[in-house]
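Omission of a single protein chain aside, the complex is shown with its protein chains in their original locations.
Right after this comes chain A.
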Amino acid sequence: MQAARLPHPGPATEAPQAQPRPEPLLELRAINKTFGAVAALSGLQASIAPGEFVTVVGPSGCGKSTLFNIVAGLEEPDAGGILRFEGKSCHAADLLGRVSFMPQRDLLFPWRNVVDNAILALEVEGMPRDQARAKALKMLPEFGLAGFEKQYPNQLSGGMRQRVALMRTFLFERNLMLLDEPFGALDALTRAMMQRWLLDVWQKYRRTILFITHDVDEAIFLGDRVLVMTARPGSVKLEQAVDLPRPRRPDIVTSSEFVRLKRTLLDAIEEESMKSFQSSIAQEKPQ
């Protein structure tokens, strides 16, 4: 990837696509990733515009987590793929510290209280603790954590722990936020509340979000666009724009437009799930 290292004159002079859309914040082209004999991703292509909320659904084991680890900078794709961030080609490792990443589990540190967990990323960046704490304290009410700043993670409910983890992600102010099934472990009611709350917060801060989920309803309810991934080796099977009006109300899930979208997406996922199911039945036959 020699070209990746060349300096670029700037985003304005580059117009890779003849689309009216603004230049994508993140662009992935022909991304492959193999682990030994297993191909996790193959020819994956996606782009995310600034301020967009993109959700990703797919059968289990489709390489969603691999995709995430690449965008978070934790894993390097195979040579030959193109990765562009903020208009510049880069290696995945260059994304470390430039994307705010929230993994599936909250991963809170049990020896840190709510505020100190929330400021973890700021501390790593070198912001003085007092300043970081003051910043976090101002954000607490918005995350439904007012009055809980001195509590430790083992004193909090699952939903609250998840909000602390989200706050930690929000305080690490980066243009792109990666959320990997953040509500997967929550009960249905808490999950619905958190979805609505996330939309409110997103509308206020307008960060770009890439959100992985298993749940088609969640993908449609939250996203501007839904990417359906294929069975392993993963690539994008379907890109579905969601033109539901915002702000979205909870009862939107029963609207005919929502149901129509859901049917399209479910069909696509079903097809891929069958494929991955059959290939797993065929005893890991080489793909």
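Note that in this section contacts are C-beta pairs under 8 Å (C-beta built on N, C-alpha and C of every residue); 3 or more make two chains touch, one makes a residue touch a chain; residues count from 1.
Simple rule for what comes next: contacts and distances are computed from a predicted model.
This figure omits one chain of the complex; the name its UniProt record holds, of "ABC transporter permease", "RsbT co-antagonist protein RsbR", "Transketolase" or "NADP oxidoreductase", is "ABC transporter permease".
Touch with the chain omitted from the figure is made, among A:Glu123, A:Asp224 or A:Glu271, by A:Glu123. Set against the missing chain, the residues A:Pro24, A:Pro59 or A:Gly73 yield one that touches it, A:Gly73. Only one of A:Phe53, A:Phe101 or A:Phe258 touches the chain withheld from this view, namely A:Phe101.
Taking the complete complex into account, residues 69, 72-74, 96-101, 103, 105, 107, 109-111, 120-121, 123-125, 146-148, 150-152, 154, 172 of chain A touch the chain not shown.
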